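With one protein chain held back, the other chains of the complex are shown just where they sit.
A and B label the chains in the order they appear, each numbered from 1.
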Amino acid sequence: MAQSPVPKATRLVKKAGLGAWLTALAADNNVMAPVTVDGKPLFRWIGAGEVGQLDLAAVHTVNSPKGGVMPQTEPMLTYSAVQDGSGGKTLDIKPAAEDRPAVLFGVRPCDAAAIDLVGKVYLTGEFTDEQYQARRDRTTVVAIACAAPAKACFCTSFDLSPGAVRGADVVLYGRSGPGSVAEGDAYYAIAYTERGEAFLGGAAAKAAGVSDLPAGEADKLEKIVAAFRGLATPLGKKLGKVDVADKLESLFESAYWEKVSSRCLSCATCTFVCPTCYCFGVADTGAGGQGVRFRYWDFCKSPQFMLMAGGHDPRPAKKNRTRQRFLHKLNYHHNRCGEYLCVGCGRCVESCPVGLHLPLVVSDVRGLQP
Amino acid sequence: MATSQEPVIVGFLCNWCSYAGADSAGTGRMVQPTNVRIIRVPCSGRVNPRFILRAFQRGADGVLVSGCHPNDCHYSTGNFFARRRLLLLKRYLEYLGIEPARFETHWVSASEGQKWAEVVRSMAERVKALGPSPKLPSLL
Partner (left out) sequence: MPKSLALDPKKMKEAEAALRTQAAKLLSEGTVTVFLGHEEGWDGLPVPFFATTPEEAKRLVWNPLVAFNLAKYLLDRLTGEEKVGIVVNGCGSLALDRLLKDRRFPRERLFVVGIPCTGLLDPDKVLALPDEARQAALEGGKAEPGLFLKRCGWCDAPNPVVADVVLGEKVPEEAGPQQYPRVEEIEKMSPAERAAHFKTLYEKCIRCFACRNVCPACSCRECSLDQWEPLWLGKATVPSEQLMYHFIRAFDVAGRCIRCGECERVCSVGVPLMELNDKLMKDITELFGVQRPHVPADVEPLGQWTEGDADLEAAH
């Protein structure tokens, strides 16, 4: 377990003040928050007018907030053909316009950790993804600790917990502690980064009535935060710590992949709801001498994902593609970055139409003979 | 495209009847509005419904499909299949919120220059009355 993160500022915010907070934030920021649409909890960009739909009750939104830092469709540049002065034409290329600063509000600790986890892929090593960097630099992540982890939650199978801080600038902890879904009448808002500190001291926070901690509550706060961090997760309890990276080294050729993948639909549900899947494709769209180059989420379960121009496909079957997805998360990434590419949010468990998900593969792999 | 007051109508015309019909309207110097941008197709049966939605998305205010009269199809039955498909499509587009008058289908033979001019004139009038077609956001 990583050492306890050090708070930079601690405040109190009434649950009733959240609406005003978001409204004030929406004036200068793009705000993403969980809302319920036709009975489905979804993470969405919301305008000031939609603040009333904020719904922090659901532990899992169907989608993750990863779209906040990796939009499903993100323009990279625009181009247009212009006269070059000597009778010919030249291409005028402009980088995509920058968005306003963003606040991702009500993010669960697993999803916040996922942003940090995926950030390493984009921002470390030989190349830095400048566009991603710019987006991250203008994004504030406000997490909310989970009072009642859902049935499919297994963040504790990794170095995370329902009260974890990783990836978050501010974490909201229900003042009445875990165990109740109502999450009390107020939250402790704790900043763990300088950005978070500034955020809690900002004008929007004032509008929401974010106040100092009442005197003598520091002890209680410490206990409550510790309680959140010590909370077990239902599926995590069943699964235990994920420990299959080494074992998978010898299972590349296992017949298991053929067997488990046979029911895969080759759809992108698991990939697109997953907070840690980050692959993208790049395409152009244009007409009349101008256009846009953009990137979009791609998915390794797609038969088109690895298809080469000449018609060769290195991953021709569902077996290959399923194996790739799980080995990437449970072995390749672990070898490269020293951690699993999964935060245990449980969305694949909840959303896969055919019940083919990571915890299943982990427990199956444990039982396999190398 | 829709910046001017004049509506843009994309016309899918079959090679054998309607395209020739439009041609004969031209050579006959019949007065007709200039709203229709013609795309020549081998047969009205070639018109995939997605061409039509795409035309609307790329700036058309109206879409017109015109082919040979029933029983006159160069390929015998292409326009019969088209008729079924487009009957269904017309209702489908209306259901999706595209005003029905924005999509029309006509039978114009090679000799019916007069009819072509009339089809264009009356459709342009109807589409003009509706104003520009609303567009869904795209990246462009």
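Convention: contacts are C-beta pairs under 8 Å (C-beta built on N, C-alpha and C of every residue); 3 or more make two chains touch, one makes a residue touch a chain.
These numbers come from a predicted model, not from an experiment.
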item	value
Omitted-chain contact residue, chosen from A:L42, A:A198, A:C279 or A:C337	A:L42
Contact residue for the chain not shown (choose from A:K223, A:K237 or A:R263)	A:R263
Touch list for chain A against the chain that is not drawn	37-40, 42, 62-63, 72-73, 151, 259, 262-263, 265-269, 271-273, 281, 283, 285, 294, 296, 299, 302-304, 318, 349, 351, 353-357, 359-360
Chain B, residues in touch with the chain not shown (by the definition above)	49-50, 53-54, 57, 70-71, 77, 80-81, 83-92, 94-101, 104-107, 134-139
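What we mean here is this: only the chains that are shown with their structure count from here on.
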item	value
Length of the line joining the C-alpha centres of chain A and chain B, rounded to whole Å	47
Complex contact set, residues of chain A against chain B	73, 75, 285-287, 290-292, 294
Residue ranges of chain B in contact with chain A within the complex	58, 138-140
